[in-house]
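The complex is shown incomplete by one protein chain, all other protein chains being positioned as in the whole.
And then subunit A:
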Amino acid sequence: MRQHEIGGGARGTGGGARRVVFSPVDNRARVDTVVRRIGDAIELGLLADGEQLPGESELAAQLGVSTVTLREALMALRQQGLVTTRRGRGGGSFVSLPEVPADDRLRVRLRGWSTEELRDLGDHWAALSGAAARLAAQRTEPEDLHPLRRTAEELAHAEETATRSRLYGRFHVELAAAAQSARLTREQVALQSEVGALLCLVLGSGEYREEVADRHRSVISAVQDGAHESAGTLAERCVRESTARLVAVRLTL
């Protein structure tokens, strides 16, 4: 889990930016961030059903939030049915996957995002993947494309929605690595930890899975041909289409 996402990285030196730095931190936003982070990890199977979470003070320290914030977040997660708390010896907070279908739970999570936030997430993602595809087209030789091909083919055949979402994310991480950029790769990994669970909502359809696999294949072809502009445009279109679908689902909620 990455601590730097909490509290924002306000490095600007202007008066406005400084005021933001020293203004009281919005506790609500911190609670939401923790709820989102732990909830995503549960949806993606990174935290298993029945697994015990670290103790409150330890978990709060790891996430860089106060124990008060953490308690509020745990309360919200209990309300969503993703965490249960047992008292006494051997007690603590445990991951619990409720009986409610995963899609319904994910819709509850998506409701935590405004369409503006989703649009911004899509912009960020398109900027990363578009830049990565352009650079990869200039810096890639055929053998670098093996991982991307393998991922596109695995996605085309993946049955489980969570697997599809992980492979979708892996493709974009591998694309950033093919660009030979450690920074773009780290950014893409961090972004996938946010968007991964949500993507499950649009990748359930076999038809759309096929479309994404095709879009990935066309990115690979453009990268292979050294056609950097079209590689960038194709990568951007691929992720914009996915975020547009997420926004469409959000608007039905």
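Some points to look at:
Just so we're on the same page, a contact is a pair of C-beta atoms (placed from the backbone, for glycine too) under 8 Å apart; a residue touches a chain by one contact, two chains touch by 3 or more; residues count from 1.
The criterion applied here is as follows: contacts and distances are computed from a predicted model.
Its UniProt record calls the unshown chain "Cache domain-containing protein", which is the correct pick from "Cache domain-containing protein", "Cytochrome c oxidase assembly protein CtaG", "Alpha-D-ribose 1-methylphosphonate 5-phosphate C-P-lyase PhnJ" or "Sugar ABC transporter permease". Considering the whole complex, the residue from A:G122, A:G169 or A:G232 that touches the absent chain is A:G169. Shown as candidates are A:S181, A:Q224 or A:S242; the residue that touches the absent chain is A:S181.
One chain of the complex is left out; on subunit A, the residues touching it are 44-46, 48, 138-141, 143, 146-147, 150, 166-167, 169-170, 173, 176-177, 180-182, 185-186, 189.
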